[in-house]
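Shown below is the structure under consideration.
A single protein chain has been omitted from the complex, and every remaining protein chain is retained in its original position.
Naming follows writing order (A, B, C, D and E), and every chain is counted from residue 1.
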Amino acid sequence: MDDMIKRALDEDLGAGDLTTGAIVDPHLKGKAVLLAKEDLVLAGSRVFARVFELLDPAVVCRFYFQDGDTVTTQKIIGEISGTVAVLLTGERTALNFVQRMSGIATLTRHYVDQAGKSKTKIVDTRKTVPGLRLLDKYAVHVGGGHNHRRGLFDGILIKDNHIVAAGSITKAIECAKQHAPHSLKIEVEVQRLDQIEEAIKAGADIVLLDNMNLAQLKNAVHMVQGRVLLEASGGVNLDTVGAIAATGVDIISVGALTHSAKAVDISLELLPLE
Amino acid sequence: MDDMIKRALDEDLGAGDLTTGAIVDPHLKGKAVLLAKEDLVLAGSRVFARVFELLDPAVVCRFYFQDGDTVTTQKIIGEISGTVAVLLTGERTALNFVQRMSGIATLTRHYVDQAGKSKTKIVDTRKTVPGLRLLDKYAVHVGGGHNHRRGLFDGILIKDNHIVAAGSITKAIECAKQHAPHSLKIEVEVQRLDQIEEAIKAGADIVLLDNMNLAQLKNAVHMVQGRVLLEASGGVNLDTVGAIAATGVDIISVGALTHSAKAVDISLELLPLE
Amino acid sequence: MDDMIKRALDEDLGAGDLTTGAIVDPHLKGKAVLLAKEDLVLAGSRVFARVFELLDPAVVCRFYFQDGDTVTTQKIIGEISGTVAVLLTGERTALNFVQRMSGIATLTRHYVDQAGKSKTKIVDTRKTVPGLRLLDKYAVHVGGGHNHRRGLFDGILIKDNHIVAAGSITKAIECAKQHAPHSLKIEVEVQRLDQIEEAIKAGADIVLLDNMNLAQLKNAVHMVQGRVLLEASGGVNLDTVGAIAATGVDIISVGALTHSAKAVDISLELLPLE
Amino acid sequence: MDDMIKRALDEDLGAGDLTTGAIVDPHLKGKAVLLAKEDLVLAGSRVFARVFELLDPAVVCRFYFQDGDTVTTQKIIGEISGTVAVLLTGERTALNFVQRMSGIATLTRHYVDQAGKSKTKIVDTRKTVPGLRLLDKYAVHVGGGHNHRRGLFDGILIKDNHIVAAGSITKAIECAKQHAPHSLKIEVEVQRLDQIEEAIKAGADIVLLDNMNLAQLKNAVHMVQGRVLLEASGGVNLDTVGAIAATGVDIISVGALTHSAKAVDISLELLPLE
Amino acid sequence: MDDMIKRALDEDLGAGDLTTGAIVDPHLKGKAVLLAKEDLVLAGSRVFARVFELLDPAVVCRFYFQDGDTVTTQKIIGEISGTVAVLLTGERTALNFVQRMSGIATLTRHYVDQAGKSKTKIVDTRKTVPGLRLLDKYAVHVGGGHNHRRGLFDGILIKDNHIVAAGSITKAIECAKQHAPHSLKIEVEVQRLDQIEEAIKAGADIVLLDNMNLAQLKNAVHMVQGRVLLEASGGVNLDTVGAIAATGVDIISVGALTHSAKAVDISLELLPLE
Partner (left out) sequence: MDDMIKRALDEDLGAGDLTTGAIVDPHLKGKAVLLAKEDLVLAGSRVFARVFELLDPAVVCRFYFQDGDTVTTQKIIGEISGTVAVLLTGERTALNFVQRMSGIATLTRHYVDQAGKSKTKIVDTRKTVPGLRLLDKYAVHVGGGHNHRRGLFDGILIKDNHIVAAGSITKAIECAKQHAPHSLKIEVEVQRLDQIEEAIKAGADIVLLDNMNLAQLKNAVHMVQGRVLLEASGGVNLDTVGAIAATGVDIISVGALTHSAKAVDISLELLPLE
């Protein structure tokens, strides 16, 4: 995590914060509050604090909410004390992190709420912002979602193109069973219902139903009878997620959680100096 | 740029692409097309290609559009040839970059179009995704926007909190003129119209009008008469940007260009193997 | 891979190869042969060549064997041409890699041969040399073994200590099913036969039988009847591996493959200069 | 040292310890003991502790032995307290270091003991594991051996191939005396006794006797009469080292100390939680 | 700053301080004084202390002067306490920094003194030692000079070659106004007096007068009447700087401050051990 933060600080500070360096007495102490400007699910409080700590270990952060909590607009999320110079220099970088992460957590919470009380899990994808995947996935977790594989290294997901390259679903699964570590399940993407049985026979543990409609999804659930996990993907939004969950699929994966979340509005307000 | 891409690849590949490694013959060659799934302004074609080149210098990319071009849905943006294994391994990382960058460029284009034929420039802010600022700002540029300072190191922007710390607008500007490199202009944020004259007298080059309504903005333009540049900020969206531009301010800065752009839908489709 | 090699070269060269720099004409060209000084299974030929390529892209390596081949003593494995200076400077680093990797592959081959024609897989562990895990595991693969998880990030293996911390096997497995990505199987280590049924009921996919004798292993295979994969671990050596494989367990994991492999004897011999 | 440890941790943890993360309460505290499972010479206690400290500075390690001490089987080497999660996450990496280092120290001690009370020094070579040279050499030192040059940068060792490239022993030594820093001695490898006198005349400080038998070594000692240091190399094992030392050579270098040491058996055992 | 220091330490220590390691008891404590061996302006005291802190956080430095102070020969600048081993190991690296930085500050002070009481600022250039620019510029600041832009990223300076490439001064300035961030002033280098008016008309904020004699400089000041800032460059040395300042230019830039400063003589003297 520190590496991500250092890169972000380096990107923003470069050769130094010229404005603060020219104007603000480096010994002047102050306090600021972190304020929610809309309703949100908090994520990234630890990252927020760490930005300032990396600039100056003497900074002190206190939070009144923790990650995963709902914060309503105008509530004070936390406060931070230190030199005014450090508060001003770290402000934008710290906010950029916490606003994006809380944006993802807030959106995830909406999806989870829409999915209702079904057992269906809402999971993320690899459609994350380059360089921030672990933070994006953490924010999904905090929002109530579950994490799919973190990368190409910790899961076998045989997609359409892999099947083309292997020749058939059966051949692709056989290769995977032969060569991949035995600690991993094998997931296969199918486009048509009639491919499911082939996948199960060849030894798939999970079947990804790509872009199927509600009728197809229900059919799949009925056919499979719990022999493998079923994951639905494609065409998922806040309007459709409830009905998809109601089909009984085990998992719904939603790229929008991370590739299209908006930053929520949070501001850092310096309190009057004494 | 290579560093950002390497980090993104490392994040996704880690100890290796298990699925492709287990299933796809490493010598098998193939070709894929990059397809627009919605209308968009293209940005990031060079980054897209570079992802694959870093995996394998033998990959060849050809683009039918260039950054800044409008691409309508279902158009083929470009094509890429190489081993199927490399195409599959790099796919998600490459798409994550180009989808985000094109998303920013597309949104920027909408703002610029809404601002109309006025001379007012639409500019970005430092509210970018941590670690990707230069790509985010490049995408704004490609979309027709202009770039504000890239960080704290290449511009003097005296905000409310700096003024509090300095004691007054005049003192803050004096400090800046004394200590900052003479190559930089001095920009000051004001909350009220009556602060503008003080800023100009103290030597400001640019005045940032924070969260003012249309009447206030017009007033400011009238008062200043071109003695300094005027930048409007806050409350800007696609519905309001046209009217704000019509007030005659020189610059409108829009955080949403980068902190809340959605990824546009682009897919990579492997062509049938021969 | 390049990073590992660069670190190794940096470690050996530091501020430069003083002997070669002082004595050898930098333009002098030469050729050297890589010679097996004992029977071995080759692994690491690509790494060997890469060491020299990183010093000088003009170096040319040709191999008469490929990774996984058995090479008998006194056979020439390959040859390398370039400046004599580069051959001498890279020699030790390149040999250190290929001797260790071939040592692991050779030892693995012995285990696989001793396991006989059973379906039981010989797999490695995480007991690798710090910093070289992927090369160590590649060498196991080349020797005919299979790879267990590459780290803590791509497999769930609930060990004795995890069970203590969770309270029971059942609780530990429930936690894992709830929190870990659905792409991963769940493996549990048991010390006693009576723990197997609890593990299966709680949802384990693989059971690791720790330090059991042949009778216990046979018993376990009989009890489980293929419902989960069985992995034997502990007390495995070249004398015992055949009998353990004969019990019918699916997997035998062997730490010695990587933590106690000896370097095989390979030398690089400069041919007389013309 | 921290860099080596961080790389090893990164290699093992990657995107995180999934098992511990899913199962173990992050606040649960515990204690573990480090237990010798065979007789050994301890090396690497500081590295062992540092692995955990880098994960969590709050961990506390206490050792009952120090590096270089002989520890008999079943003795407790030390204990470590901290969160159970950190103990489990760092366990394998920490053990990989201390088991390898103690393996080297233990083997070195055997060689030193076999060399007996002679003044002959047992020294290591550059045949170390890539990336761990300084730790390998430290372990040799702790075991009672001495360190040869650490790399190509801190010693002049003219080998056969350098002599071929230079034209003669005399020319090679003259080049070295002319170009290398005056702070370094000049060591020359010879294959035959009649080359020794040429080396001394040309100004060698040390002569390396490559693969000579006991009679040749004795002869060399007799011829040289202390005018240069004599180093024996090749064909050294625990059975032969005593006789070689008895010939009166000053130094015996042994590649096996580092390229073929086995990890000693050490385990970390979590104590029952209170 | 820490990165620069770590690189310097790494460069000097590499595989370790052999002399100190062999001779000095690692627990022996001592104290040393930092002594001025000539009159100087101190710069770099924080860097000096940081070198030792990075080797051992337990070291304590106390300074009797601060950066910017004049120190006369034979005065004790400060003292440092810690293990003797750390004092000896860090000595050369720490002195290399503080001697160079104080050399720059001292030379800058001479230039500033020669410029007299005029309002003209003495500024540095980008002619700094590769890798140390921020320290070099800090030392100029401490010596009483001002900093020009820190690099190509925080200032627009249109030089002769840029004008050639653009076609004319007017075109070059127009491009710059169109494409560069609005936060930056535009500076243009001119060779002849008749180019000044074109530059001002096109919108330049600063004009750099390259290699002009005193008469030309006076003329320029007279022509411009404060409409833009004027910077003189070229042919500046301690003999000429006073007269150049007297012409009334706003800024004099001096490459020699950083590219040709001599290290001042400072030594670290270990006090007798108790």
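The definition used in the following text is that a contact is a pair of C-beta atoms (placed from the backbone, for glycine too) under 8 Å apart; a residue touches a chain by one contact, two chains touch by 3 or more.
Remember, predicted model here, so these are calculated numbers, not experimental data.
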For the chain that is not shown, enumerate the shown chains it touches in the whole assembly.
A, B, C, D, E
Can you say which of B:G90, B:G151 or B:G255 touches the chain missing from this structure?
B:G151
So which of E:R46, E:H110, E:H162 or E:K218 would be touching the chain we can't see?
E:H162
Of the listed residues A:A15, A:V112 or A:V129, which contacts the missing chain in the full complex?
A:A15
Answer key for E:L34, E:A49 or E:A176 versus the chain not shown reads E:A176
Logged for chain C, residues touching the omitted partner chain are 14-16, 18
Would you write out the residues of chain D that touch the absent chain, in ascending order?
121, 123, 146-150, 153-157, 181-185, 187, 205-206, 229, 231, 250-251
Could you please point out the chain B residues that touch the chain left off the display?
134, 150-151, 153-154
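Methods note: only the chains that are shown with their structure count from here on.
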Looking at C-alpha means, what's the farthest chain from chain E?
C
Taking each chain's mean CA coordinate, chain A and chain B are separated, in whole Å, by 22
Gap in Å, rounded to a whole number, between the CA centres of chain D and chain A:
46
Could you check chain D for residues that touch two or more other chains and list them?
14-16, 18, 134, 150-151, 153-154
What topology does the chain contact graph adopt: line, ring, star, complete, or other?
complete
